[in-house]
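Rest of the complex left out; these chains stay put.
The chains carry the letters A and B, assigned in the order they are written, with residues numbered from 1 in each.
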């Protein structure tokens, strides 16, 4: 349980009373109660209010808000307000201002705008976190600390450059090791002195679209920037823990946000939390995958849905309303995948500036007689009923998909073989195939223990880090099923190629050699031709993007290319290795192939769907103390008929019995217990 | 009359004798006479020639040109030459050079290149204007002063930043008022000191595509930049007026140019003038709308067509020739909408630099035996015949369309709800519907007195400024018809939302509440379903872009949405208010709906087309002393048949009678008097 003070699924969101007057506060409280809201995230962007100059701190307003809300039964998720520095700080201490990718010093403006290596920023952000901790460490309202906000954004200033040299020195020890790791003998970039190293940006090694001339230095700069921002987080967290060691600390993450290695971050967080903003056309399986990734950050521990919009966003191209009941559907989708909170950005819509067209529980009209508010209040009421059954329960998956931020960086930074290669999309293709079957999946890091899984899938595992290949070999030897794809096993953690033949360290496990890698424009396709029927697979399928030209070195060839000069060469292989199997898919297949392929893998391991439901209906399960809670989510866009056959469930919302043939409305949800 | 020295429609254009030798001057004069040219705009870009250093001024060359032309019957529109600073000024006084949106200091180059807050630029531009005024104040050739040229371009330098702080201080008085107006409690951007304020650009609050994090500061920077450039204009104008108080002063504007609030500018100009450069695909109704806007700048007073090309431009992607007679057609289109001059850029084509492929009266071949010259000469001859009837006559419209630059800025700066929303396009849709009916329209500012109109249409009036709502309520109470659309009445002049329910200050007038605003991709459409037949409207029409979800609060629902979850909700409403009606169109309709809708409005008010003509034929009227002059313009791209029935007109070009069935050739024009 995140905090036992509030032993239910928390319901609330970001709240900015500092933008409003007292009359509005009273109205807010009334409406929060109507909506079943029990937690408010305060102080996210109030640094300027809290600290009007170097020496003055004003927290009285915050005391008043926390107390006022608490007196009305509403707890506080307490932010540290360091997501945007105050204007005076930018004016007096320009070191807090970032330099952008093109080398331009920024001026005061925006948010997430501080140089992470700025001495001024670090000093004052740590100090205000400590002052807040001292002040509120014993306040009964405070459930959790919310450090800063949506960390992100790289800086390219001179102080970052100096800090980067130190970071590199600490990592490699000698300049010779740096030269080797970054292969600087290429293009004569050999460094003789630490001072020779300049940071990689648009003025040095990097170009548009994130491609770098030297992947080594660019990879390390991403690691360094992720670490630099994490260092800022840790400074605040430690300042808080000094005074309030027992209150959990988090910061809100952003799913597949590319800039930070969240697996590394999550180790420093008591609970993972994230902000979920799908667009109207985002596939539900992509959202589910992201929830699973956020759950995977802390190895399955429940996470917080820290933000979602009650209806509209403002920053998409076309900001569609969430259709009726979709907010509810997506809220339960989060819970179904392991969230123990449902929280919104924002409780009241601001009157001006760039988020005034971002939806809120309380809209500009200011009263509760809106569709949005009614839907919010319904969910609030339901969550009060549900929490006992769900809180702290766990998803249980036998299939894991590997995702790795550093692998993604290396792929994106590399020049060739195809600009169309998108790592996250390839991961999603495999996730989606499992999702369509309603097979639970864990999204895991390359460091995760895999021994409890039946199947581990690592799409486009281009970078193989030390120890990973051995771990997977051991997993397969012991009976596991491993799947990887084209363009895997190519490089080590510094993006240096593993010589001797692709897929490098995975070669003996997979029993193949990839001699060449063809890359064609997206409209050029090849075929996956099954050598014989195999479970759900038969005949021919389409593939594209990249095409490894592989030779079996012991693996069984399951399918061959159907066209081009490599017609007849293997495209899908399986290698028996110890008690298990290692599969290789040498191109990017169509959806139909992947569904059959994944079904075969699951059948082979005796894994079956949680429920048999029509397409477009998602089913997940969370288990606590042996008791399963089943979520049935209708994403199909129309009413559907389900047949539960002889199973008898209790509908946790209605408390009624559910069995046999039933109907589930468009966008509706069933939450069932046996 | 702009200047009684030349009591006819002026005919001429920009002329740069400083680029040519004496032999060419003589040839020019001969050809100008052949073409009926009687005015030349001189000295537009001659600052470097006029003033080779800080202290030296040379105007002898200009004396010679003005005199030479005058001796040949050609008057002068005298520019002040400040549209581009001299190279020596940029070198010695870098404060004249602008800093761009990305913070880069520019070097000498281009035109319209001076920082409007540069002390050097202001000093020398004022000084040269004064010197010119002293020298030419009594010259009989000088008809009008042409200050600088096509003002535009923002600057983001430190001196602009300092001046902006002063401007903000003058507007708001206290830093607290600034914080309130800009809602800086959002994201903790509160200012404690005037020095905290930095200008909004790509290094601070603004991003690509003009979106700002803080609309308040960005709106004010646009106001400030428009004012700063206007201040430059006023310095020159006042310097001129000191010596030549009776010669009119203008500067050439650019239609819907986004950067400057021309309604504010026009107050400082004796006559509006503008440069008309439609492309080959520009709808004729868009050009007409722009003429009407330029006429509206000074409440209907005749304006100057200061520039148009005789044939080609150079800066479009594909610079098509003006087809035969199109230059003539478009010249009369300007006159038909209120222009009392027809002037070209340029009289002679330059030999080098970026406008060498811009058309001219005298082409590179240098003689008069060209299609372009022959067409120019024909119009010159005709204008000599026509002027008596047209000069100083006025268009008379009973329909007004509201256009507001600050509203446009606020829409463009806002983040959400849709990037596809283009204010000018929405205005044009309504204008075009009236244009197709040949109903005259005035384009007016929000400050204009509306009491003389029957119908006022304000598409997407997102920003409602103080007093506007009351004025419109009074207009409708007294019997007027008002129309507005989706996304109107949302914010005040600082882009702060009017709380309590959209459309804010217009809500009681319109009798509706807009609960939500949906935004969908451009290919996603809904339907406007008429509840019953209404005049020219029946059945169903298409709508898109934004979709207000409105509730009637007294308004009659005329049409409902035909699809999506708001099917059946109102999409077109009319509210009876006093003796008049207030219409609301909650989405962006197709052309067919708008033509029927507008026809109904006009029928209701007894407004009918000036003439019944086939589609593609434009008809306008100018009236002087009760005498109407009717323009019939064939934009259809082929010959058409007209039926004037029993009306009997005089063709002012042929002096013949015109009645009954007649033919009008492709691109031809009739100018008729009763």
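The working rule: a contact is a pair of C-beta atoms (placed from the backbone, for glycine too) under 8 Å apart; a residue touches a chain by one contact, two chains touch by 3 or more.
Owing to the predicted nature of the structure, the values given are computational and were not obtained by experimental measurement.
**Q** Total copies in the complex, given 2 are shown here: how many?
**A** Total copies of the sequence across the whole complex: 3.
We adopt the following convention: only the chains that are shown with their structure count from here on.
**Q** Taking each chain's centre as its mean C-alpha position, how far apart are subunit A and subunit B in Å?
**A** Comparing mean C-alpha positions, subunit B is 49 Å from subunit A.
**Q** So in the complex, the part of subunit B that touches subunit A is made up of which residues?
**A** Answer in residue numbers: 102-103, 182-193, 195-201, 203-205, 211-216, 414-420, 491, 494-497, 499-502, 513, 515-522, 549, 565.
**Q** Show me the residue ranges of subunit A that touch subunit B in the complex, using the header's touch definition.
**A** 16, 18-19, 45-49, 52-53, 81, 84, 86-88, 90-91, 100, 104-111, 280, 311-321, 323-324, 349-358, 363-366, 370-372
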